[in-house]
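In this view, the complex is presented without one of its protein chains, the others remaining in place.
Per-chain residue numbering starts at 1, and chain names A, B and C are given in the order in which the chains are listed.
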Amino acid sequence: MKIKAGIIGGTGYTGVELLRLLSQHPAVNLEVITSRSEAGNKVSSLFPNLTGFTDIEFTAPDIDLFKSLDVVFSATPNGIAMQYARDLVASGVRLIDLAADFRFKDVKLWSKWYDMEHACPELLETSVYGLCEANRDNIKDAQIVGNPGCYPTAVQLALLPLIDNDLIEADSIIADCKSGVSGAGRGASIGTLQAESAENFKAYAISGHRHMPEIEHNIREISGTTPDMVFMPHLTPMIRGIHATIYVKLKNTEADLQQIFVDRYKNEFFVDVLDNGLAPETKWVKGSNKCKLTVQKLKDGKQAVIFAVIDNLVKGASGQAVQNMNIMFGLKEETGLAQIALMP
Amino acid sequence: MKIKAGIIGGTGYTGVELLRLLSQHPAVNLEVITSRSEAGNKVSSLFPNLTGFTDIEFTAPDIDLFKSLDVVFSATPNGIAMQYARDLVASGVRLIDLAADFRFKDVKLWSKWYDMEHACPELLETSVYGLCEANRDNIKDAQIVGNPGCYPTAVQLALLPLIDNDLIEADSIIADCKSGVSGAGRGASIGTLQAESAENFKAYAISGHRHMPEIEHNIREISGTTPDMVFMPHLTPMIRGIHATIYVKLKNTEADLQQIFVDRYKNEFFVDVLDNGLAPETKWVKGSNKCKLTVQKLKDGKQAVIFAVIDNLVKGASGQAVQNMNIMFGLKEETGLAQIALMP
Amino acid sequence: MKIKAGIIGGTGYTGVELLRLLSQHPAVNLEVITSRSEAGNKVSSLFPNLTGFTDIEFTAPDIDLFKSLDVVFSATPNGIAMQYARDLVASGVRLIDLAADFRFKDVKLWSKWYDMEHACPELLETSVYGLCEANRDNIKDAQIVGNPGCYPTAVQLALLPLIDNDLIEADSIIADCKSGVSGAGRGASIGTLQAESAENFKAYAISGHRHMPEIEHNIREISGTTPDMVFMPHLTPMIRGIHATIYVKLKNTEADLQQIFVDRYKNEFFVDVLDNGLAPETKWVKGSNKCKLTVQKLKDGKQAVIFAVIDNLVKGASGQAVQNMNIMFGLKEETGLAQIALMP
Partner (left out) sequence: MKIKAGIIGGTGYTGVELLRLLSQHPAVNLEVITSRSEAGNKVSSLFPNLTGFTDIEFTAPDIDLFKSLDVVFSATPNGIAMQYARDLVASGVRLIDLAADFRFKDVKLWSKWYDMEHACPELLETSVYGLCEANRDNIKDAQIVGNPGCYPTAVQLALLPLIDNDLIEADSIIADCKSGVSGAGRGASIGTLQAESAENFKAYAISGHRHMPEIEHNIREISGTTPDMVFMPHLTPMIRGIHATIYVKLKNTEADLQQIFVDRYKNEFFVDVLDNGLAPETKWVKGSNKCKLTVQKLKDGKQAVIFAVIDNLVKGASGQAVQNMNIMFGLKEETGLAQIALMP
């Protein structure tokens, strides 16, 4: 019997990407997708790539629509999923939030960075951070999963092997990150018009970005250590892709970093550790749920750089959300997620 | 003594392009630029490319600011310049409108396509269509110039040599035109987000575009013949540039089209007729006021195709506006307009 | 039992696209892929998007490798597949050529446009032009399929409904076509460097392109009528996609074009006829095997325009090749071909 799934708010880029993945997932039946503005319209009229693959229509949001489902994905802005969470939990429906409402245990830290009161702080205790390769055991039984941000997914997958081995000097992490423009979402704005953002490169949020505390908070949760880091996001003129370049100082110049990375991810279908000296390219993961990693020593091993690439809309959002669902429902993790990246 | 110039509404792409050109024009002193939303701010805070080149600030719009000027450029949406026109004319200020308010003599046709009443229909009689290479003599003494649309500039420069020689079969013109996304303007919209319009090609306005009647109307004004044509605009994923591919059937298979084009434009600094067989590329005119044309016979001379490229923001808008000003004030036409296209 | 498949020459863009499709095709076992330059290397070292999806290595080309296979795809330049054809046919191996060697029945016309002698003209009689939606019955039993060119696929799918209904005025077809740069192939060249072709639009091959005779020849084969047409290709600054804008004069102003198109393609999974007034966009088919079509009357029905979009590497090349294989081996046509286009 198929998993009965729903989507809250499916008109953005994570929404259309969930639709692409779920409408072909062999174990899922997508039963509901809500949108106030598009209610009554077929999803394929908004996203014509779906014509012939799904006939589902948008419905106006209504909690009752979700109560008989097995799982609901929330692909809305921050602050929406938490409005539905109590009712869903009470009805036994599992929730995967692609926004930030359930990414922090520390509600004060969350409120400080997201500038709102949390609607259900008591649920943060049992909600689980959905970084699959780091938190799989907790995800299995989670009622609520906070799907990681795009940058945090790349940065944490790059750092975890070194953190697990206690190799990083305190206060030495610098994460210089670059994102394609789809990360800014499907909202009308001047800054991401093609005439503005194409043929242009810039840093943004230079005095502080919400993904920095997310990374620090969850690395602390996972590893017990607090990575006091510099995180700097940049906008790069392409549609999809995140490239993280992460510099660290090492406690041990002799460590075999390549082996540590290979060992850490050897059983992970979605993480490829590249051969030494080969830098990853974002096009190698465009449209796929893969993360590709390279680790390189610098300055005789006193420092290192890790390169990580993901597709921000797949492994950085909707793909990882489906991977979380697969874990939660006991499916093989790559079910419905074996799309090969589009090259060229 | 320099020409005292002003700009109404300088926050769009034709505005910043006028600023680029006028702030370095050797015979112009830019004294006023208005914007309701940006009043009090330096233009260089909105457009940092201008830092060090002009210190001018935006002022709230006020007709009195313009009355002592020699010329005012209106770089606003349709329907604004006509609100200022009577007062400017009464004060002896000459007006160059980069929008459509003064592109038609036929006020009914204008109202039909622009869906508003004209504020000063009596001024249409004496206003002049500013296609410099076709209408230079009338522009010289014009009080009001209606600067041509971007597509009409390319299409008319391509067609005029053939029309002048009565070579085109009635009802045979097809103008397949492609524009970069800056043509859609600097307004927030989903359709021209980089994530939407990059890596994408589409036709638009397929049931009728305002530039079609502009072309037909002005070719009729200029030549006396009515070119019943098909005009089809497309959006191409680049910032600047228009490429027009224009197909016609010929009345005379023996005509020396190459010679006709060379003769027509041999004294025009801003129109280059390319050698036979060499197709023009939009990058050859990016940032410049040039139009490049190729004419090619098809099917043993029974048909022909003309290719025209311009930069939609320069020869298709602000550059031609400055060229019109140069004509109106007796300057050499290329004054302040000899920027070389940026390659690559 | 799976179909045993091979690929001749897999280092270009049609090669990597075949690999993407075949390595996930449920009924295919890819056994051989040849490349002189890459022999001994894993395909995933050249195309890292394939890591984890296939372990196959390139082998030096050798006809004996292919003799035990069921089907061979040739993804080489023109003139290579015909060198293998006799031996493959003799061994009972079916051949699908993605280049032009088997697209023409008329060997003289082929030699004129491709400037070489044909190596096996006798096989042209029985080889079949693989435009699936037009030639399905012949493809079923074909020993050799000439997979259509990218432009011809789009143009013919757009024209066939009108040709079938004898609606087009003689000598009136104009096909203004635009292709992304992947159509130029994965060969080092200055003209398609990003610094040259990005932010640029141009026509090319303006005095004649090989896809024009292909279209005329095969429409004549299919319909019996010769479409004396103008075909004009352009390069548009994006990676994937073809957009064809096709103008025709109509014999009958009353014909219900929309209904004719809907009827023609109502059972075709890979062809979507769009609602009237809605223009197709290339991004709607990026990475998918779909063709989307819009037909629009112009000038009170005296003329019409048809818009067609495909992904040049999928429906315009490797996807249609797999569709042909599915037909040849009695599979459902969409087997392994139901990838949804990547949006954004």
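Assume a contact is a pair of C-beta atoms (placed from the backbone, for glycine too) under 8 Å apart; a residue touches a chain by one contact, two chains touch by 3 or more.
Computed from a predicted model, the values in this text were never measured in an experiment.
> Determine which of the presented chains are touched by the chain that is not presented, and list them.
A, B, C
> Among C:P213, C:P237 or C:G319, which one is in touch with the chain left out?
C:P237
> Among C:N41, C:S68, C:S189 or C:T225, single out the residue that touches the unshown chain.
C:S189
> Can you tell me which of A:R186, A:R240, A:R264 or A:K290 touches the chain that was removed from the display?
A:R240
> Specify the residue from the set A:S37, A:S207 or A:N267 that touches the hidden chain.
For the chain that is not drawn, the touching residue is A:S207.
> What residue numbers in chain A mark contact with the hidden partner chain?
174, 176, 178, 180, 195-196, 198-204, 206-207, 228, 230, 232, 234, 236-241, 243, 245, 247, 277, 279-283, 286, 294, 296, 298-299, 303, 305, 307, 309, 344
> Need a quick check: the contact residues on chain B for the chain that isn't drawn.
Output for chain B: 13, 16, 20, 23-24, 47-53, 182, 186, 199, 239-240, 269, 272, 274, 280-281, 283-288, 290, 292, 313, 338-344.
> Can you name the residues of chain C that touch the chain not displayed here?
13, 180-182, 184, 186-190, 192-199, 237-239
Keep this in mind: only the chains that are shown with their structure count from here on.
> From chain A, which chain is the farthest off, judged by mean CA positions?
So the farthest one, by centre of C-alpha atoms, is B.
> If you average the Cα atoms of each chain, whose average lands nearest the overall Cα average?
Most central by this criterion: C.
> List the centre-to-centre spacing of chain B and chain C in whole Å, with centres computed as mean CA coordinates.
Measuring from centre to centre gives 39 Å for this pair.
> Calculate how many whole Å lie between the centre of chain A and the centre of chain C, each centre taken as the average of the chain's C-alpha atoms.
Chain centres of chain A and chain C, defined by C-alpha means, are spaced 36 Å apart.
> Send over the residues of chain B in touch with two or more other chains.
In chain B, residues 180, 195-196, 198-199, 237-239 touch at least two other chains, as defined above.
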